[in-house]
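As you look at this complex, bear in mind that one protein chain is not there, while each of the others sits in place.
On to chain A.
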Amino acid sequence: MSEYILEMKNITKEFPGVKALDNVTFNVKKGEIHALCGENGAGKSTLMKVLSGVYPAGTYTGEIILKGSTQSYSGIKDSEKAGVAIIYQELALVKQMSVCENIFLGNEKVKKSGLIDWDKSYAETQKVLKEVRLNINPNTKVVNLGIGQQQLVEIAKAIAKKAEVLILDEPSAALTESETENLLQILKELKAKGVTCIYISHKLNEVFEIADNITILRDGKTIGTEPACEMTENKVISKMVGRELTQRFPRKEHTPGEVVLEIKNWNVQNPDLPELKVIHNANFAVRKGEILGIAGLMGAGRTELVMSIFGAYGANVSGEIYLEGKKVSIKNPKQAIASGISYVSEDRKRYGLVLGMDIKNNVTLSSLESISRLSLINGNEAIKATNQYVRDLRVKTPSIEQKVTNLSGGNQQKVVLAKWLMTKPKILIMDEPTRGIDVGAKFEIYNIMNKLIDEGVCIVMISSELPEILGMSDRILVMHEGRLTREFNWEEATQENILTYATGGM
């Protein structure tokens, strides 16, 4: 038997049109904490889904060897049986059930009679809770626990299943600093007891605090595995980036004018977890005729920042918004739209489109008032306006009465864009404007952005793709854990220095 408890050899996983994993090799020693690092979309989560059986054997090529024997899982149940447990970013607990019920969910302790043995379950729950140093009654409902405690319940659940390999995917994304500290401490204790842990995190300080080895993925390929003690944060970042910037962006010279939007002392609390502050005292301004890029890693609070400005992120928001020098109050999206702010959301299917409606009804949805008299819609004006946008944005469709669910991702995104352009915005916020659309459509979106700038609109663009941020923005704000950590001019920004500030380095 080799020194490795887990070996993943030559794993390749393809999705239609994309190679998410390309011949990846990933080896983990018994009893170590092994960090997996990479940019958004590098393939970390995909690799872990292969390991945990979410993508069953046969949907990928390559070999998984656990404790010396080749594995072929047909589902999560198989991988759990083999001793692999995964804890996702979004916790998978049933909120209305007790801690004890959750820990044995799907794995119930059953008596000979076929009934659940609650006494035994309760006793075992107490035992595993002690291992994660969680001092709560096993009958407490999960809904009454904080996020940090819920995370520990998940770990306890994995221990109860006798997991030998524990995978944590961005475990600290929603945790406070002291909760994170506590989590890392518990992981170290588990390691001392022989549990192997794979730790995925964007936060390099955490990685360096606990990891023994670090493996870096980039664009679906393994870049290398090194002992943490031989690495530095800068080395990790340069390996995470490591690619050449190609000319995929139609950069145009912009001349920024006066300040249109100014945000001062902006603080935001999570509406569901009031104790969690998602934005800390943000201050920034957007000028006429510029593209302001906002960079940051997943969970840095970029979407929360713009959603709260748009009036769509709960009521626990404080700070001031100045629009063309005048202070405005925006409590809901309707007021935001009326003030000239539009928001193209990151998830067009969930937040942008009514999929069952046709193009015309989607495009006009936010501007019905402008084409109606006494709230009676002028149907011909709706057709005229929609035709105009379909032509300008080059939406490829046989008819404007096509349901948007039948369009390709790129064309759907153009429909969302048309909806917001019809509101005649002064400030267009675009959250991941090119996510999930093909290269050609991306290029068209960039051209539209340049055209809008020429027409005097200002654009705030959030993107997880660094080349896009670098290729399109005039100025770049970097966020880390709810704070604006740095502002760059596009000439001085590089992938390396953005990532340094995005991972909390200085």
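Criterion: contacts are C-beta pairs under 8 Å (C-beta built on N, C-alpha and C of every residue); 3 or more make two chains touch, one makes a residue touch a chain; residues count from 1.
Note that in this section contacts and distances are computed from a predicted model.
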Hidden subunit of the complex - UniProt protein name among "Electron transfer flavoprotein small subunit", "Xylose transport system permease protein XylH", "Butyryl-CoA dehydrogenase" or "Ethanolamine ammonia-lyase reactivating factor EutA": "Xylose transport system permease protein XylH"
Listed residues A:His34, A:Arg302 or A:Lys419, member touching the removed chain: A:Lys419
Residue in contact with the excluded chain [from A:Ile64, A:Val195, A:Ile337 or A:Leu484]: A:Ile337
Full-complex contact with the absent chain, from A:Gln150, A:Ser308 or A:Asn361: A:Asn361
Where the unshown chain meets chain A, residue by residue: 310, 312, 332-334, 336-338, 343, 345, 350-357, 361, 364-366, 368-369, 372, 375-377, 379-380, 383-384, 391, 394, 396, 398, 419, 423, 443-444, 447
